[in-house]
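For this view, one protein chain was removed and the others were kept in their places.
Entry: chain A
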Amino acid sequence: MALLEVEDLSVTFARRGQRTVHAVDGVSFSVDAGEVVGLVGESGCGKSVTSLAIMGLLPKQPGLAVGGKAVFDGTDLLQLDDRSRRDIRGRDIAMIFQDPLSSLNPVIPIGLQVTEVLTRHRGMKGAAAEKEAAELLDRVGIPDPRRRLKEYPHQLSGGMRQRALIAMAVACQPRLLIADEPTTALDVTIQAQILELLKGLVRDSDTALLMITHDLGVVAGMCDTVNVLYAGRVVETARRRPLFREPRHPYTVGLLGSVPRLDAGRGERLNAIPGSVRDVLPWPDGCAFAPRCERRVDACVGEPPALVLAHHGRSYRCVNPAPVAGYAPGDDVRAVVPTQAQPGSVPAQAVPDDPPTVPGLGPAPREEESA
């Protein structure tokens, strides 16, 4: 039994007068205890919304609907009431966000923000809590931790802020840590420090880590299992080495071909994926990737492809996957699971950014919007 089992998770945003946006569309994956699992995808593919839905952090607003299951250690997180969810959050599941400056409170000293977690979940108070907080800061590599406790977030550099945030997240030794682009805002040498720190923490405490990132390099160095997302659907799941060595889904193949590599020569053409998600409207009924896909066949259009379970715990949603050595096409298929994805649903990736508002010239806000 996996520690976290996400089944057919869907998040939809209904928009007035327009088609509903399926930000997450039938996403399923699992995280075992002590395992590092990656959710990889480009912006708008639904990776962050997935993590927010699991944590119950999506705003409660009309038009936003969350469906499916996220079973953590036997309890469905999506069915919990706010109180019991707050008990789990921070204690059993903790989260690290991308931008440490906006996730730390700017007017409260670091120390108080760390001890808050200890007080809420471990009932520690006063000097004991402060001592523990200092030890936590020391563990994440912040120099002179006692003095840092009295300082405010703006007095720390980006890397140190991210360390403080990690200290808060691991304060209660959670069983699952969700890191949403933890190093995207950081420079590459600082990124290496933070990734090394996360690796160490996970190894030493047997914490499971759900790593959300767009960086395939980070995934290659950290994750045991990788889920590739495209347009709100998991298109391929595989262990780390097989995924990078023999990607099956054409999107994964394209993604790997698009990344310039440090150890490749000058001037080798990158195999870019043609087009972009935004060019593809009206949204197709079948495979969301079909309009940009080089391996497209007639069967791709019509309805979303079923989930194919293949060898070595690999699965993909594709009717014409890239071939692998040693298997004839179709030979490695273990089972086919019918899809839960909605045909023709519009993913968040395809929604254009709002046009910029020009002062004084934009359309007046409609009444129901301003109210």
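Keep this in mind: a contact is a pair of C-beta atoms (placed from the backbone, for glycine too) under 8 Å apart; a residue touches a chain by one contact, two chains touch by 3 or more; residues count from 1.
Here, contacts and distances are computed from a predicted model.
K.L.:
When you check the chain that is not on display against UniProt, which of "Nitrogenase iron-molybdenum cofactor biosynthesis protein NifN", "SusC/RagA family TonB-linked outer membrane protein", "ATP-binding cassette domain-containing protein" or "Molybdopterin synthase catalytic subunit" does it turn out to be?
P.N.:
Of the names offered in "Nitrogenase iron-molybdenum cofactor biosynthesis protein NifN", "SusC/RagA family TonB-linked outer membrane protein", "ATP-binding cassette domain-containing protein" or "Molybdopterin synthase catalytic subunit", the absent chain's UniProt record gives "ATP-binding cassette domain-containing protein".
K.L.:
Among A:D187, A:D204, A:E294 or A:D331, choose the residue that contacts the chain missing from this document, as touch is defined above.
P.N.:
A:D187
K.L.:
Which one touches the absent chain: A:A94, A:I273 or A:A310?
P.N.:
The single option touching the absent chain is A:I273.
K.L.:
Extract the touching residues of chain A with respect to the undisplayed chain.
P.N.:
Residues 42-43, 141, 143-144, 147, 150, 152, 154-160, 187-193, 195-196, 214-221, 240-241, 244, 254-274, 276-279, 352-353, 355-356, 358, 361 of chain A touch the chain absent from view.
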